[in-house]
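Sharing a structure with you now.
All protein chains but one are shown at their positions in the complex.
Order of writing sets the labels: A and B. Residues in every chain begin at 1.
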Amino acid sequence: MAKYVFNAWYAVATSEDVRAELLSRTLLEESIVLFRTEDGIVRALIDRCTHRFAPLSQGRLCADRVVCPYHGMEYDWSGKCVRIPGQDRIPAQARVKSFPVLERYGLIFVWMGDPDLADPALLVDISQYSSPQWGISRCYSKFGCNWRLITDNLIDPAHTTFVHQRTIGNDAGADIPLNSELIGEGTVSCGRWINNSAPVPIVKRFANPAGNVDRWQFYYVRAPATCWVDFGCLPTGTEHTAEEQAHAPYRVISYAFLTPINESATHYFSFQLRNVAAKDVVVTQEFERLYLATFEEDRVLLEQIQRAEDANPNLKPMYIASDSGVARLRRLVDKQLQEQ
Amino acid sequence: MAKYVFNAWYAVATSEDVRAELLSRTLLEESIVLFRTEDGIVRALIDRCTHRFAPLSQGRLCADRVVCPYHGMEYDWSGKCVRIPGQDRIPAQARVKSFPVLERYGLIFVWMGDPDLADPALLVDISQYSSPQWGISRCYSKFGCNWRLITDNLIDPAHTTFVHQRTIGNDAGADIPLNSELIGEGTVSCGRWINNSAPVPIVKRFANPAGNVDRWQFYYVRAPATCWVDFGCLPTGTEHTAEEQAHAPYRVISYAFLTPINESATHYFSFQLRNVAAKDVVVTQEFERLYLATFEEDRVLLEQIQRAEDANPNLKPMYIASDSGVARLRRLVDKQLQEQ
Partner (left out) sequence: MAKYVFNAWYAVATSEDVRAELLSRTLLEESIVLFRTEDGIVRALIDRCTHRFAPLSQGRLCADRVVCPYHGMEYDWSGKCVRIPGQDRIPAQARVKSFPVLERYGLIFVWMGDPDLADPALLVDISQYSSPQWGISRCYSKFGCNWRLITDNLIDPAHTTFVHQRTIGNDAGADIPLNSELIGEGTVSCGRWINNSAPVPIVKRFANPAGNVDRWQFYYVRAPATCWVDFGCLPTGTEHTAEEQAHAPYRVISYAFLTPINESATHYFSFQLRNVAAKDVVVTQEFERLYLATFEEDRVLLEQIQRAEDANPNLKPMYIASDSGVARLRRLVDKQLQEQ
């Protein structure tokens, strides 16, 4: 079984990170160099000169050419070598691999697999993005664990009750069953309604509803590693319809784009779309702080689990009822990994 | 040959360390969680939930139950799972291993081997402990080396002359032969009298005898890793009898309980019983400082030896005359390791 699904879009940077200069990032155990050419388009090449393997990212970007820091070999944005100092002939193998790039949602996505399959339509479509009704907050974290521990976590609403009591969880949901399903060919969902209970801390802070609420938490993972959580609440007694949800007093859709760095480290790019105080910069900052703190709770726990698994490679998890989403997603991703 | 002797009591904490909250410790490559139930008794479980291997020690102790930090599974002190949120039936395999615990001498001892063999009588009996004639000082250190390098060191009076000239050694003993013997089935002793010589620094400091002394140093290791050093002196000319030793102007029995963390790290729990200034708190503090400093001298050296052995795995030690206790103990422990 492969370690990674290569044919997928992976976030590796924010739009702001990438300018007309060289930036090194690592994903799927490969170092790449990112830069914007003068036309504003982001490019991605292997970060390793063909000559002696010097990191191109430590060189210079000069007239849209990447200049190797060691002997000045120059590559254009397609990866073709266009100059070798001290030598007229440029051999055909003087070429570094380039990767398809997509800039969307304020993020830079790279396709590390077969470039012929790099269809932009495969990136998740986010209808609320850019709508003035929705505010946006962003955060980034690096998790010291395998990416699949994080996708397990992000198809698992049950853990919020125990891990995130300070922000997005409380005791109310502990025993309420979850429903999971496969949507289309590649997305798993898992969620539930928790009715007639006190609002969780983050809802109290930003919407402060008068009485009890019916809270929904629906988690989605598009295999391999695009995750989102649809979370909100209605006054208890309101009908549970999509239309009511569309006008809920509090709703947040939190996206997470996970990118394996290697088998034991993962980039975690995230943003939250919220329907409260959409334009309020202070609220945006508070969301960024609260969500980062929430993800930190996951990170600490998942890194401990990673160490336990590393120390005991023969252990098998014991599935429980609330793992139905996890089990479904594991099967789906195993299939993707095996088919490669 | 096994790496550890499992059927033995191993110190893992002081009594003070363990309260009505969760504490993680590692021994013999296994992480355990320690806690006191409401009856005051110390309990020990594997520190790893059966579900997804989260460290139980990062959860909460609630009404004598250990609550997993990830999904709230609850275990009683026997390791039996008594609640799985979102699920009524609790499968039989939802059980974490528990370990026999013994609290004695201000320390918590755990038995990692066959629980049916966990006989409290196998712990060393210390008659002087709790006697008002004996003062007690304690210290803890973590050694970055294999436990057997430390037991070698603690059955070896010869090294004190060279390693510990600042506290418990001086040049006098260098060439005086050592006698080693097997006591009963499981204890090795190695020692000697060093007659008519100047007192070593620690004796000068706390007993300040008028002239030369006859100093004894008898080292004991009960296999695998319970060690004690009986050390004292009599005015030169006094008869060398147990009765005279019982009233010696200076005598310290220093205990060391060694617990392998893994092959290259070891817990070193220690206390010293002294017959001088038994109730003097300042002397106790000074003993703690001096013994910790003495063990630090050993630690630095043994960690260097560990690195030399790791770098040169085929080297064989060259036994010398003063190694008779070491050789005897090695044979005894090898036998224990092979019989497992």
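The definition used in the following text is that contacts are C-beta pairs under 8 Å (C-beta built on N, C-alpha and C of every residue); 3 or more make two chains touch, one makes a residue touch a chain.
Bear in mind the structure is a predicted one, so any value in this text is a computation, not a measurement.
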item	value
Residue among B:Pro115, B:Gly237 or B:Pro317 touching the omitted chain	B:Pro317
Contact partner of the left-out chain, one of A:Ala94, A:Val163, A:Ile194 or A:Leu290	A:Ala94
Touching the absent chain when the full complex is considered, from B:Ile90, B:Leu122 or B:Ile176	B:Ile176
Full-complex contact with the absent chain, from A:Gly86, A:Pro132 or A:Gly184	A:Gly86
Interface with the undisplayed chain - residues on chain A	29, 31, 48, 50-55, 58-59, 67-73, 84-87, 91, 93-94
Those residues of chain B which, in the complete complex, touch the missing chain	152, 158-159, 161-163, 174-178, 300-301, 304-305, 308-309, 311-312, 315, 317-322
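Definition applied: only the chains that are shown with their structure count from here on.
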item	value
Euclidean distance of C-alpha centroids - chain A vs chain B, Å	48
